[in-house]
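Structure record follows, encoded as C-alpha cells.
Of the protein chains in this complex, one is absent; all others appear in place.
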Amino acid sequence: MTREVVYPVRVEFGDCDPAGIVWFPNFFRWIDAASRHFFIACGVPPWAETTTTLGVIGTPLVDTHASFRRTATYGDALEIHTSISEWRAKSFVQRYRVQRGADLLMECEEVRIFAGKRADGSMFAHPVPPSIRALCE
Amino acid sequence: MTREVVYPVRVEFGDCDPAGIVWFPNFFRWIDAASRHFFIACGVPPWAETTTTLGVIGTPLVDTHASFRRTATYGDALEIHTSISEWRAKSFVQRYRVQRGADLLMECEEVRIFAGKRADGSMFAHPVPPSIRALCE
Amino acid sequence: MTREVVYPVRVEFGDCDPAGIVWFPNFFRWIDAASRHFFIACGVPPWAETTTTLGVIGTPLVDTHASFRRTATYGDALEIHTSISEWRAKSFVQRYRVQRGADLLMECEEVRIFAGKRADGSMFAHPVPPSIRALCE
Partner (left out) sequence: MTREVVYPVRVEFGDCDPAGIVWFPNFFRWIDAASRHFFIACGVPPWAETTTTLGVIGTPLVDTHASFRRTATYGDALEIHTSISEWRAKSFVQRYRVQRGADLLMECEEVRIFAGKRADGSMFAHPVPPSIRALCE
C-alpha cells in the first residue's frame, strides 16, 4: 500500500481569472504546498533541519505532467491527495489527484530530487536518503 | 516551417523562493502569458473580440508536460520561444522553450482547446477555427 | 461591539522570498481572502447572488494602509482578525490584524466600496446596502 496524505485547499476569488475559473498556475502553487505537506505529515523534518543533518535542502522539480479535467471556482473546497508512486536511485515520482468531493479536477505526476548544494551554489541530486524513504512508505 | 514567437521575461526578486531560484509555478505564469502573446503576435484578435465573432472565449489548458533543466534567479532576462507544433480537429499542441541566452532552462508542451461557453456556463471545445489557424501557420 | 471574524492562513514555501520571509504582496492576497471571508461568515450571500439581488458585484479596494511589524516564514500558522470599523454613506473601512499566536505581524486598514457595474462596463459605488450592513454589525 502506498501512503496517501490529503492537503485541503480553499479556492479564493483572487485565484480565479476573467473566465471565473481557477487560473491554472495556481494549481501548481497548491501542488507544491501539497508536496511539502506530504513530507511533514510523514514525519520528515523541515528542510532547514535536513540541510544540516543530511545535506538535503529540498525537493526541486525535474519534470511534471498534469491533466486538467474539470474547472473550479472561488468558494470551492478542494482536496489534494498526494502519494509517492515510485522510488528511484536519485529521484522519486510524486502523484497528486485534486478533487472536489468525488469529482476529479486535475491529476499530476512529478519527478523530484532530494537536492544538495555545492560550494559554488549549484545543486545536485542526492541518492534517496533511506531515513526519509522509510518515513514515507 | 513552424512560426515561432518570442516573449521576453524579466525575473524579479518576488519570483524567487527561499532557495534563491525561480519558484516553478512562476514558469507557468509566464508560459500562459507567452501563449496569449503568440496569438496576438500572429494577428489573432483578442478573445474579447473572438467571443462575439467566433464564439471562442479563450484557449484553456487540457494537458501540460514540462521539464526543468537549469534554474534562474532575479536579474535574469529570459526568452520564451513559442510555437504550435500540431493542429488537431478540436485541439492544438503549443510548445515552449525558455532560454537564458543560449541556455535552455525549461521545455513545455501543452494541449489547449479553443473554448466556447454554453448557456449553463460550462465550456466545450470548438473545432479549430480555420481563420485562426491560417493566421498562426 | 464590532464583529470580528478570524481567517486562518498557512504560510507555504512558495510564499517566501530569497530572504526566507513572506514576500509582502502575499499578505495582500491573504487580506483580500479575509475580506471576502468576513462577509461570508456574516451570512452575506456570495457576490454572484448579490449581483442579481442588489446590483452589488463585489467590494473593490479604494485605499489601503498597512504596517509591517514582524516577519513570517513557511510553516507558520497565522490568523487574520477582520472587522469593519466604520460605515460611511458609500464606502466602509475594513481592518485587519495578522497575528502568529499573540504576536502582531501586520496591520491593515482599507476603504472599500460596494460596487455596481454600468452598461458600459464601468463601476460605481452603491450606497451601503442596509441589508448587508445589518448582517455585519
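Just so it is clear, A, B and C label the chains in written order, and each chain counts residues from 1 on its own.
Rule of thumb we're sticking to: a contact is a pair of C-beta atoms (placed from the backbone, for glycine too) under 8 Å apart; a residue touches a chain by one contact, two chains touch by 3 or more.
Note that the coordinates shown come from a computational prediction; the quantities given were computed from them, not determined experimentally.
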Query raised in the report: Which of the displayed chains are touched by the chain that has been omitted?
Result: A, B, C
Report summary line: Considering the complete complex, of B:12, B:86, B:103 or B:137, the missing chain is touched by B:12
Report summary line: Absent-chain interface residues of chain A come out as 13-14, 16-20, 23, 25, 73-74
Query - Residue ranges of chain B at the interface with the undisplayed chain - result: 10, 12-14, 29, 32-33, 36, 46, 58, 74-75
Report summary line: Touching the unshown chain, chain C contributes residues 19, 21, 23-26, 28-29, 32, 57-58, 60-68, 71, 123
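The rule we apply is simple: only the chains that are shown with their structure count from here on.
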Report summary line: In terms of CA centroids, furthest away from chain C sits chain B
Report task. Go ahead and note the Å separation of the Cα centroids belonging to chain A and chain C. Result -> 29
Requested in this report: Take the average of all CA coordinates in chain A, do the same for chain B, and state the distance between these two points in whole angstrom.
Outcome: 23
Requested in this report: Could you tell me the distance, in whole angstrom, between the mean C-alpha positions of chain B and chain C?
Outcome: 32
**Report entry** Contacts with 2+ other chains: residues of chain B
**Finding:** 19, 23, 25
